[in-house]
Structure formats: C-alpha cells, structure tokens
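With one protein chain withheld, the remaining protein chains of the complex are depicted in position.
Note that the chains take the letters A and B in the order they are written out, and that residue 1 is the start of every chain.
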Amino acid sequence: MNLTTVDIYKDLWTIRQNSPLVHNITNYVVMNSTANALLAIGASPVMAHAEQEVADMVDIASALVINIGTLSREWIDAMFKAAKKARQKGIPIILDPVGAGATPFRTDTARDLIRSAAPAVIRGNGSEIMALSQAGGTTKGVDSTSESGQAVESARNLNLAFDSVVCVTGETDYILSDSGVLEVKNGHYLMPRVTGMGCTASALCGAFAAVNPDFRQAAAHAMAVMGIAGEIAAKEAKGPGTLQLHFLDALFLMSEQDIHDHLTV
Amino acid sequence: MNLTTVDIYKDLWTIRQNSPLVHNITNYVVMNSTANALLAIGASPVMAHAEQEVADMVDIASALVINIGTLSREWIDAMFKAAKKARQKGIPIILDPVGAGATPFRTDTARDLIRSAAPAVIRGNGSEIMALSQAGGTTKGVDSTSESGQAVESARNLNLAFDSVVCVTGETDYILSDSGVLEVKNGHYLMPRVTGMGCTASALCGAFAAVNPDFRQAAAHAMAVMGIAGEIAAKEAKGPGTLQLHFLDALFLMSEQDIHDHLTV
Partner (left out) sequence: MNLTTVDIYKDLWTIRQNSPLVHNITNYVVMNSTANALLAIGASPVMAHAEQEVADMVDIASALVINIGTLSREWIDAMFKAAKKARQKGIPIILDPVGAGATPFRTDTARDLIRSAAPAVIRGNGSEIMALSQAGGTTKGVDSTSESGQAVESARNLNLAFDSVVCVTGETDYILSDSGVLEVKNGHYLMPRVTGMGCTASALCGAFAAVNPDFRQAAAHAMAVMGIAGEIAAKEAKGPGTLQLHFLDALFLMSEQDIHDHLTV
C-alpha cells in the first residue's frame, strides 16, 4: 500500500469538516504552538491536565495526545487517568516520549505509559525511539543525536512488543506497524530550528487518527501534511522565526494540489 | 448611549499613557500571547499564581484577570485568594470561564468564582455563557458550538443574578449590564483560528476596565479595539499564523483614524 494524494487529502478534508476535538496533555513549551497547529488544520484542540477533569474531557474528545516534555508527578497521574479513560472509550492515544533517554525519569515514565496505555501511535525522534527500546540511543536533552534511519530496528521492536504504530521522524519519517513500513521524505532543514515541531507532529497524528482508524496511514498522512507545510512555509521564510507562521498558514491553506505537488514518499 | 470613536480612543490613549499593571492568573496555552497583546496595547502585564504572592501582586495592580483555561487545585486556591484581595482593594476583576460546559470541574469552578468574586466583567463565548446560566448550552472543548446571539438571554440572567457586566463574544459581541446591551460587530473570521483570541479579549477587558470605571463601556471598547485590530491584521495576513503578529502590530499602531474607519456597531 502506498501513500496517495487522494487519501491524504481525504483525511485532511474530514478533519476540516468534522473538526475533531483533540485532547492534549502536553508540555508548557509547546502548548500554544500545538493548539495553533491543530486549529490551523481544522481540528479543535483542548488542553486539560487536572485529575478532576481529564476523564470528562476525554469523554468528549476524539483523540488523546500525551506528551511528556515537561513532566511532574501530578501531570503523570493525570496522564494515566486520561489514558485509562481513552482506552475504555476506544479513542486513539498518541504518545510523544519527549526527551526519553535524557533522564531516567523521562524514559521510565514513557515506558510505563506505553505499557499501560497501549498507544495507537508512538511518535518520537531517533534517539527517543532507541532509548525506549533500550537500543542504546542517547538523547541530548530533547534534540535527537541519531538519524531516524538508525532507529528503525528499535521502532520494529517497540511495535512488536506493544503493537503500537511507531513513527520515527527525521529527515525521512518511518512509520511502522505489522503491515510494514511507510516512508515520508517531506520536510525542510529549518523545521528542527523551531521548538515543538516534533510535538506538533504528534498532535497532528492525533487529529488524523481521530478521522482515520488505520493508524499507520493516519500517522503517515499527518507526517506528509506536516512536511509539506514546512516546505511551503520555507519558500517564504528567511529563518526559523518567520517559518513558524508561514507553517501555520500553510496548514490552513493546504490544497489537494499542494499535496500532489510536494508529496515525496 | 452609543459607542463612539472618541470614547474608545480616549481609553486606548489612557492605557498607553498610564500603562496600567494587569495581573493575570491565566492558562498555560495563552500566557505568552496574552502578555504580548497587553504590551502591544500599552498596558503592563504580569503573570503570578503562587499563593504566597498573589495578594501582594494584586496590591500593585490596576486590574485582575482570572482565566480558567488550564486549571488545577492550587491555581484555583490562588484565584480565590487574588479575587478576595482585588475586592478589598476595589480593582476590577475580569473572569474568563474558558471551557465552562465542557467538564463539571470547569463549570463549577467558574460558578464558584463568580459567586465569590463578583467580577466586574464576565467574558465568554456563547456556549460558555449558556453553560454558566444553565441554559443548556454545550461546549465542545473550548470552542463555542453556539452563536453569541443565542446566549443573550443567558447573559441577561447572569447579569441579573450577579450584577457583573456580561460580554458574549462571537461574530457579534454583546455586552450587557442593567443599563442595556451594547453590540460590537468588528472582527474577522480568521480570528477564532488563532488560539487564545478569546483569552486576549478578556485580558484587554482588564486593561480597559483599569482606566474606565464604566465597565460595560470598558468591555465594549476592548471588543471594538480587538475586532478592529483583527480586521486590520487580516488585510496583511494569509492565514492564522501571520494573522497573530499583524494583530499585535495593529494593536500597537492603532490610531483614532483606524477606529473611525473600522468601527461597526
């Protein structure tokens, strides 16, 4: 099975039509840019982390995105509570193991969440995915020190162990499930110079998984749209500052023709 | 009484001259954009939520803006403490009941705050205002599922019960007090595609209420300036990303002529 413009645009169109509610329990750094990316693509973002309300919020949501970028004990408790409700309700969970490998606290929390929540999609950079599968990857803070390609074996192990679709992003994005690997080669070198682009990628996986029950395809479509928006934005940007905004505009304005013209798989 | 360019610009000018300190206890998603909007308009924003300092911060502030967008127990305690001090000191409190109706935790917290704090202004979208007055509005996360016009009756009930000015924003903004209803029809369809625009509206109410003791007029002036800035910004923006920045520029640069040319009431 290959990625096609028609399938990608169909998901994008459905998101724009249905405006699925995506519940994010994410880090402080990226909340604003994540919410803006979800709005730009046509989804309806909500951020809520209080133990007293996460289950109620999951109850009206179509996807749950858990991102461990700035953890604390209370937030972890809320993540587990929300994940439990999401499983009961049957909505997809996306896990972004930000900085796994950088500290034991992050690595352990990410592993516990995977075991407990059985995410539909785990999305991380090469270092994070390698850290999760104990393949010895190292993470420098939250930036990757490994190419995504080096992490494909680790991603396969993770998928085998937990059945989650694993999405390793980098110059090439690899999206693995037991049906095989999809590759997306869209994107631009300026994108990692904007904070939270990986977190945005995970949030977009949530929006696509909310409308497409084939989670490998959903994640691949999200990565394609993400990368294409970055390429379109880069044409008008002079650096990472202006890139951010043109990226949001590109998500908002993306047409089927844009996908057709840029898709590189 | 009608809204006039002269009155609106007088408030804006006073904010720019006096640079009132607006204390915000707000949500993580919008802190940055809220602070930037307040700076752009000429006010002096401060964010502080620690129980140990909220009373001291209120003590040097000219308005207090409470926004429940990302709640937790400790923050709620600080909100009550700050509100109590603000009442004692006699500075206006603005309440933004983000997501009221989405979860009982939010609805209940917003109601408790209204009862306890007696806000000068309650600003919300149609769904939130309907949820607060138990008129059966539903909220999809933090985005409105109702037109602002549908919430006018609920707003009237809220005003009758608690004496707060109630500001329902949407395509038309309705600002109600016992002196009647003001309507502002400025704004642009791209604005709801930027996260936190409602929160910015509430923060601007804080800045205007800090310089104008007629809170209905202050809220209406804030909504007019907000909507006009959005319209000016939209002329240069291609989508929601670029809109954000041109919006801040428009707040910063707004002249009496701009208000005269755009005001739609």
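We adopt the following convention: a contact is a pair of C-beta atoms (placed from the backbone, for glycine too) under 8 Å apart; a residue touches a chain by one contact, two chains touch by 3 or more.
As the structure is a computational prediction, the values presented were derived from the model and not from experiment.
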Selected from A:Arg106, A:His221 or A:His262 as touching the chain missing from the view: A:Arg106
Per the touch definition above, residue among B:His23, B:Arg111, B:Arg216 or B:His262 touching the missing chain: B:His23
Per the touch definition above, residue among B:Tyr9, B:Phe105, B:Phe162 or B:Phe247 touching the missing chain: B:Phe247
Contact set of subunit A toward the excluded chain (per top definition): 27-30, 32-33, 69-73, 99, 102-106, 140-143, 192-196, 237-242, 244-245
Footprint left on subunit B by the chain that the document does not show: 19, 21, 23, 28, 31-32, 35-36, 39-40, 44-50, 52-53, 56-57, 60-61, 74, 244-253
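The rule is short, and it goes like this: only the chains that are shown with their structure count from here on.
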Fitted rotation between subunit A and its twin subunit B in degrees, CA, nearest 5: 120
